[in-house]
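Missing here: one protein chain of the complex. Every other protein chain is in place.
Chains: A and B, in written order; residue numbering restarts at 1 for each.
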Amino acid sequence: MALFRSKQDVFSEDLASQIGESQTLGVQLRRMARRNKLAVASAVFLALLTLAAIFVPILSPYDPVIGDASIRLKPPSAAHWLGTDEMGRDVLTRLLYGARISLAVGVVPTLISMILGVALGVVAGYVGGMTDYILMRLADVMLAFPSLLLAMVIMYTLGGGVLNIFLALALVGWASVARVARSETISLKESEYVQAAKSIGVSGGRIIRRHILPNCLPALIVLFTLNIPSAILSESSLSFLGAGVQLPNSSWGLMVNMGRQFLYNAPWISLAPSAAIMLVVLACNFLGDGLRDALDPHLNNE
Amino acid sequence: MAREILLSARGLVKEFPAKGHKRVHAVSDVDLDIYAGETLALVGESGCGKSTLGRTLIQLIPPTAGTVTFQGHEITGLSARAFAPYRRQMQLIFQDPYASLDPRMTVHDIVAEPLVTYKLCPDKAAVTQRVRELLDAVGIPDEFLYRYPHQFSGGQRQRIGIARAIALQPRLIICDEPVSALDVSVQSQILNLLKDLQERFGLTYLFISHDLSVVRFMADRVAVMFLGRLCEVGDTKTVYERPAHPYTRFLLDAIPMADPRARETEKPLLQGEIPSPIDVPSGCRFRTRCPYATSRCRTEEPELRAVDGRLVACHAAPLDR
Partner (left out) sequence: MDNDLTLKIEHLSSGFFTERGYVPAVDDVSLSIGKGQVVGIVGESGCGKSMIARSVMGLLKYPGRITGGSIKLAGQELTGMSDGQLQRIRGKDMAMIFQEPMTSLNPVVPIGKQMREALLLHEKMDKISAKAEVLKMLEHVGISEPKKRYGAYPHELSGGLRQRVMIAMAMICKPKLLIADEPTTALDVTIEAQILRLIRSLSRETGMSVLLISHNLGVIAQMCDTVYVMYAGKIVEQADAYTLFDRHAHPYTKGLMDSVIDLKSNPRRLPAIGGVVPNLLHLPAGCAFSPRCPRAMDRCREERPELEELAPGHLCRCFEEGRERL
């Protein structure tokens, strides 16, 4: 996805300069907003969900932990939009409190693994040689483990809790990021503008900061949005299996697990968090696809 | 008429590893002098090693063997720190104006990069002032300062690349096919600009090109390269009017003349393809395509020698016309 243009592209390049098509990040994002309504809707949905999760104490009259025993297992109603659970707690309220952890688990470990992966990948790609070899074999080893299993091992060793989930998922995720960052770096390193910077005498660190990272950025943004769902899904699986978030904290995976025994007489307890997981994952994927189409120069002129 | 030699290469060799423990002989045993203030053209077909030679001369690619001296100082084998003061003196202009500018930087930042790297200006305002001067020198209007490369035409981008190259006030500029990606009408503008800048700043050019017409206009001297070796070096006028190496003659004859009448006098064409730089022919590297080749050419590699006012590497030279 490096912004290299071959000479065969001159035809389309020519057209691009004729009609003033632009390649800067802001313009590309605005163009996506104009063209891809699904991606925009996804972004709006994620933003609203985040706001709701933050302001749920103000928005909801119910307590997420202490229930009202008189209204146990009630189906959705005007008072309780998504019904109540076995302890008489409002499912929607718990869902939004759970969103805090689920969204945080989607974003924070992904961010950590991105930073780690980009740092290692860019260094491996730019320096090359033995450094590259060692770092990439390490990444291969990481990728060879089934990631969920690895996360479970880490969780059982360190114990449950949100911080440990962050750590486990970050450790599992960096390798694939490093690979993408490395291959981007290698193709950018061969680009003429990096060669030009070298011929001026610009230092390696500055070349990475000024030329390689900004030009990797589109690919990394896309990767970020596409990695969030897998982190959310991993957390859900871990919590569902009992290796994740521990009570009284709540995450969507844990809610699905807790509602399992009432699946026949009160299916909303499990279905609401399941649907939430699905919607967030879909929204992230739509947004990621939209960003990829907007930011990938090879698709731009189609 | 002792002219100052700016850069001089002796026995320069560059080989790259290839599959199966073979080697690509990109540049083989090249001796070359570049005089201060001149334009020396390096011509040859693709894959002849002219770009590699250009980059090896300014140490962008370290040579396998041989030495390069710049103003009398050896610059081969120096550490990055020791080489830094020389790096400023030698700059590069690239072929592809679409690829050689970072698409996510403004014109200002692109041209400022060398200034910032060597901390040539005391503050930001001074950098901007200097960038304006440089852009003015290459004919880019002031109001385009904060635009991005994609907003310019090919010719304008090449002007920006030139501004970046002259920012450090170098002595030597390697122009690597600077106009071959441009349209004919724009090509003339850029060539004129390069000549003007040479006069104004006392630049020395190593002008790498496959286009013999462009070389005729630009170069004082020309070095013809075939498969990693120099086959003829001399004054442009001499070489173009009386080519002494068979390859030079075929190259000149192959140029399609912009005159329909030239059709009637069909000249003999060079047959066959360029041999692989991995398995180079023994003796003279041109002999497999050369109609004058003898058994001597198979066994003995011709050295550059003075013939008729220029240097030629051919056993048969001078050819009678």
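Brief remarks follow.
Operating definition for what follows: a residue touches a chain if its C-beta (ideal position, glycine included) is under 8 Å from a C-beta of that chain, and two chains touch if they have at least 3 such contacts.
Everything numeric here is computed off the predicted structure, so don't read it as measured data.
If you put the hidden chain back, the residue from B:214, B:233, B:293 or B:314 that touches it is B:214. Shown as candidates are B:191, B:284 or B:313; the residue that touches the absent chain is B:191. Even with one chain removed from view, subunit B keeps its contact list with that chain: residues 45-46, 153-156, 183-189, 191-192, 195, 210-214, 216-217, 236-237, 240, 250-252, 254-263, 269-271, 273-274.
Assume only the chains that are shown with their structure count from here on.
Inter-chain centre distance (subunit A to subunit B, centres taken as mean C-alpha positions): 48 Å.
Those residues of subunit A whose C-beta lies close enough to touch subunit B in the complex are 3-5, 7, 9-10, 13, 16-17, 20-25, 191-193, 195-203, 206, 210-211, 214-215.
Interface residues of subunit B, counted against subunit A in their complex, comprise 58, 60, 84, 87-88, 91-92, 94, 96, 98-105, 113-114, 117-118, 148, 150-153, 161, 164, 168, 181.
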